[in-house]
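Omission of a single protein chain aside, the complex is shown with its protein chains in their original locations.
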């Protein structure tokens, strides 16, 4: 949607970007022309990006998310699929750091064990903190076995209860007594990667199609425009529903995962194509591009060497703004029961399991993935916003 | 202008035709057909469907004919104003449509109006006071709307209203009013329900509008004429409101076309959670039970609505901006 603006002011905006690029390239020849230094375009963007405080904070937040996604197995205290029958809907335990006893005190993190009773009448477990029993939390504790990066077999986890089967539910457990924290951590990996891979696919399609349309124009451009217009006029949810429902049911979770990503990006490339096309159209008539062509440079060289650098920042911006859309789309599909499915853990799957009155009323901690989605989507949006502001020449 | 209009209209009809094909194929894609889902539904109630009846239904609805025969029959009917027959609801699609479309459009248009009502002040504010605390707060609030999944927002709203106020906000009318004729009392009752879905849908789309407006206004504010006007002693808010805001609003008009599919999609999920008597729940049911004529007509109709919206905004834009009309720059 935002592309609209950019296309309208595309001509002007691009000129300025191009100017910046040229300046950067010509810095060696004409030092201190406009920005008075030897800063490259990227340095300039970075400098401007820093001024967007929200974007800066968001970048750190996303870095944390990324680390969580990469080291999910190590960070998860428990196996996210491990069912603990006695602890269904266990509330979060408070983590205590200072351990006091008769001998004095020391720093040794622990949580209190639960006392569990079943209320036969209301069919629920009642959890009470049992202050007589402490469960110490160990760093680099032994837990379930896994392969780090799919290679290195390990069984150590950042934190874990001193005894494997002791309850440690820092943000509570779900209806099957599975550790929510571990599930959230695993979900982070899937959800972020859906966003990333989806956007990469969209980016590939968008740049390719948009680029070709913008560069060659004419009939191909017209056809592309119609296709984009067509795709944009579709109400997305029903179309996704149709497509997801059409997936062969005997596919493995991994195949479904990629198919969903593909479906999302099949409809998501149009925005990117639009940006790329607009830039290409504008740049094509630039003198320096013509000059390069007259100089005998090949099309590929002109595109890669002269044109792509001129709009990379815009593409990055558009892409970063597309990621939250992908994450939300995955959630919406899961809500309708058509997205990823258990045993795959994604934020959408976790939320789908939590979207009922029972959870709202008695186990609100199961909404934690909602919080993760909100934070991640906000952060990605701010980063995109900051990038846009940074790449926007008018801010100076 | 007339040539431009004609060009756009022809393009629209062609697009609709392609859409009809795609829609027909997509609704056919899921394995099984109406009869299978019918059987599944009966079985879940503990009933055992009679095999002979199943065959009879299949034959009656020509479900065993080749796809293109079914498609052609459908398209042919479309031209003659016959949008097909809903297997499940046992009535013509057009009839279902006419009974629900008013309420659907009301909710959606209300949502768009509210969306703009939220977005324009916030957008102007955060552009004028870029990087101020107010900008950050406004932006965060605006973005929260986009970041909170619609269904989650609706569900929480529904629950919070129950816990705090002891009311269920689902539906668009209380049961006592649902079958009454429209009156002032019913209108008030309607208003006490409709705010919830409107809020949910509007907040979902507002952030996008905020972002567009903010970026455009930032562009304008940096232009020399603003400086000149300021230098000549015009009051700040007067300068901003008189020129840059108006220019910055221009592209917002064209955004209307793009807002529609978003609004329709988000009202889709919201309507289901909040149990609204709009077309959305009917579409979901139709999709799940593969009631294909109904589902197809509904999706096609939503596509049609979007295209009309786009067309209107394009015409408006062409009317405002002669450069577009003359084909000098693209409409969007």
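Letters are used for the chains, namely A and B, taken in the order the chains are written, and counting of residues starts over at 1 for each.
Rule of thumb we're sticking to: a contact is a pair of C-beta atoms (placed from the backbone, for glycine too) under 8 Å apart; a residue touches a chain by one contact, two chains touch by 3 or more.
As a working rule, contacts and distances are computed from a predicted model.
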Listed names "Peptide/nickel transport system substrate-binding protein", "Sulfur carrier protein ThiS", "Aminomethyl-transferring glycine dehydrogenase subunit GcvPB" or "ABC transporter", matching UniProt entry of the absent chain: "Peptide/nickel transport system substrate-binding protein"
Contacting the left-out chain in the complete assembly, out of A:64, A:98, A:223 or A:357: A:357
Residue touching the undisplayed chain, where the options are B:155, B:221, B:245 or B:264: B:155
Touch criterion as defined above, residue of A:51, A:175, A:226 or A:284 at the omitted chain: A:175
Missing-partner contacts on chain B, residue numbers: 30-32, 36-37, 39-41, 43-53, 56, 60, 85, 88-92, 95-96, 99-100, 155, 158-159, 162, 166-168, 170-173, 175, 178-179, 271-275, 277, 281-282, 284-285, 288-290
Residues of chain A (touch criterion as defined above) contacting the omitted chain: 81, 83, 85-86, 88, 118, 120-125, 175-177, 245, 249-250, 337, 341-343, 353, 355-358, 361-362
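What we mean here is this: only the chains that are shown with their structure count from here on.
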Parts of chain B lying in touch with chain A, wherever the complex brings them together: 11, 14-15, 18-19, 22, 26-27, 29-31, 131, 136, 139-140, 143-144, 146-152, 155-156, 159, 207-208, 211-212, 215-216, 218-219, 222, 250-251, 254-255, 258-259, 261-262, 264-265, 268-269, 283-284, 287, 295, 298-299, 302-303, 306-307, 310, 329-330, 332
Chain B-facing residues of chain A, complex: 1-5, 7-9, 11, 13, 51-54, 226, 229-230, 232-239, 241-243, 245-246, 249, 324, 328, 331-332, 335-336, 351, 355, 357, 360-361, 367, 370, 373-375, 377-378, 381-382, 385, 388-389, 392, 394-395
